[in-house]
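Only one protein chain is missing; all other protein chains are in place.
Chains: A and B, in written order; residue numbering restarts at 1 for each.
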Amino acid sequence: MNAKFLRYLVKRLLMALLTIFLVIAITFFVMHAIPASPFSSEKAKSDAVIAALEAKYGFDKPVIVQFFNYLGNILKGDFGLSTGWVGNTVSELIMGGFSYSARIGFTAAIIAIVFGIILGSIAALRRDKLVDKIIQVVTTALVSMPSFVMATLLLLVFALQLGWLPSLGNQPGGLILPVISLTLYPMAYVTRLQRSSMLDVLGQDYIRTARAKGVHNSKLIFKHALKNTLTPVITYAGPMMAYILTGSMVVENIFSVPGLGRLFTNSMLRTDYMMIMGVTIFLATMIILMNFLSDILYKVIDPRIDLG
Amino acid sequence: MSLLEVKDLHTSFFTSAGEVKAVNGLSFNLEKGKVLGIVGESGSGKSVTAYSILQILTHPGRIVSGSIRFRDEELVGKTDAEMREIRGNKISIIFQDPMTSLNPTFTIGNQLEEAILLHTNRNKKEAEERAIEMLRLVGISEPEKRIKQYAFELSGGMRQRVMIAMALACEPDILIADEPTTALDVTIQAQILELILDLQKKMGMAVIMITHDMGVIAQICDEVIVMYAGSVCERGTADAIFYHPCHEYTKGLMRSIPDMNDDDKKRLVPISGTPIDLLHMPPGCPFAPRCDRAMKICLKEKAKEYWVGHDQLSACWQNIKDGICSTERPEKEEEEA
Partner (left out) sequence: MSEKKKLKNPLSLQIDPELFREASEDEKKQQVTMRESISFMKDALRRLRKNKIAMISLITIVLIALIAFIVPTFYPYTYTKQDVTAQNLAPFQYSQKEQMKIDKGFSVFPHIMGTDSLGRDYAIRVIYGTRISLLVGIFSALIVIVIGIIYGSISGYFGGKVDMVMMRIVDIIYSLPDVLIVILLSVAIKDWVSTSQSQLIARLGAGMVSIFIVFGLLYWVSMARQVRGQILSIKEQEYVLASKAIGASPARIIRKHMIPNCVSVIIIIAAMQIPSAIFTESFLSFLGLGVSVPMPSLGSLASDARTALRSYPYQLVFPALAIFLIVLSFNLLGNGLRDAFDPKLRN
């Protein structure tokens, strides 16, 4: 595109990289500050593993050096060895878990955005009528319900009481409830954002002009209004991703899905510090990337906004 | 039968704070080829009248009662689909602020062509040609280049010309101009008004000019309605209103306008008080609380409209008291020597 846009893109990219770096640093130093030695836990670790790790990370060297060692390794894709699941590298485990989490997470995200936009637009168009009132009530309720409560309730009602859907993630159809649990809150949120945004845009003068010209209602929405309404939703995409990824920790736990979230919670139980660090950094990077993408998309949609 | 007959129109906004009565019993007729001015301060209901005619009132506005007949067809009660046939086609409107009234993300050519494609049988190519033709008609140079430009690339005056082009592209019977020059520089104002007048004569359409600027009225209107708080105070030809205003409100308006011919020392007399609260309308004449010569009856009851001249009607108790009113239309006075 043009130079201004490229400058913006580069600036945002640098910001994202800086943030990732910060996250790695924070993670590393926080973990390092734990009084107990990173390798002391109730479970006995094989000496070989400990020895290998020590050699690799040089625990006798000063902290800063350790940090840059770690950083260097990460850049090569090496997150170290897991002490909770002996014999596996952290990166292997992450990749394995990610395939599940990605499926659930992205499905939930797409459903949330698509349905959210549709429902929000409907609510705005049928303002103050019954449909709108219902949508407003339901979304307000859903937005007051954290994902883990939702997940557990869904498990209770649909799996245990009614038996309509399986309760475990690796059964056929077992991913349905987890996806629903993760998508309800963001979908409700997007619906509200979209409704508000749509009402704003519909009140604009140029919509009034188009209406006065005799433009059909549906054309009014799709051609004239829609593009301009999407900005708040796009801005929300980043936080939404963060919500889904962190929410997946509990949801995967509840439905026994072998994804990244469950990996994380289990690594906390097993005090597998390499794992904890690895997953944290991985998830954080996902979130930051998502924010970066939505920043760019936001610019593409509305070229007028000042690239401050 | 007039081109447009508005009878006893009542339009209100049903807000959470209550019913805001924007238009209260407005009636007027518009004849083919005439320019009717509607003048009044902000909140007098002028724009709401226009939106009521086209039924583009924004939530929570609604026509409460009354009749609007266009070419002897009742508009009130028509479905949105039926109104769409009329909007931009038989009755068009141009708005006050051309910057916000044009969609910033489409080219002006696109927006012009949209109007044309909606209501005529032309294909895309023909529509584009017509758009260029319209731009030329409104005095925009290099129209072929302009149609590819965006609203923010044009000056205020040019944008308003584009709006006019868009409104007239389908040769409507009525053009409603809602404060078309208020947002423009004074020098451009005159140009735009001339353009409107010029096109009006060429195309033989009727114009409703809504404004708070008496100067605009003086320049192009045949007849004038003076509105206050949603009802008519006085109506008549532009000359009649200007040279012998009868209603106390109209007199107040005239006193507050500077006149080049006035003595340097003449003071401008503003109308005292604050504009009326449309949520809580008093029972009598809405202007009474601010009127210097208000009488007790003014506060109790609204005066009906009576003839105060061959071309003029006024709804003012003061006029009735002074004995200048008549229930029948007076004969035309002979010209003064």
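Simple rule for what comes next: a contact is a pair of C-beta atoms (placed from the backbone, for glycine too) under 8 Å apart; a residue touches a chain by one contact, two chains touch by 3 or more.
Please read these numbers as outputs of a predicted model, since none were measured by experiment.
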- [ ] Among B:Met83, B:Ala218 or B:Ile324, single out the residue that touches the unshown chain.
- [x] B:Ile324
Open item on the list: If I consider the whole complex, including the chain that's not displayed, which of A:Ile104, A:Leu165 or A:Ile287 touches that chain?
Closed with: A:Ile287
Task: Touching the absent chain when the full complex is considered, from A:Ile135, A:Val190 or A:Met249 - done: A:Met249
TODO: Pick out the residues on chain A that sit against the missing chain.
DONE: 15-16, 18-19, 22-23, 26-27, 30-31, 33-36, 140-141, 143-146, 148-149, 152-153, 155-156, 160-161, 195-196, 199-200, 242, 246, 249-250, 254, 265, 268, 276, 280, 283-284, 287-288, 291
- [ ] Extract the touching residues of chain B with respect to the undisplayed chain.
- [x] 273-274, 276-277, 280, 282, 284, 288-290, 293-300, 304, 306, 317, 320-321, 323-328, 330-331, 333-334, 336
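The working rule: only the chains that are shown with their structure count from here on.
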Task: In the complex, chain A residues that touch chain B - done: 127-128, 203-206, 208-217, 224, 227-228, 304
Task: Contacting residues of chain B [partner chain A, same complex] - done: 54, 56, 58-60, 80, 83-89, 92-93, 95, 97, 100-105, 114-115, 118-119, 163, 166
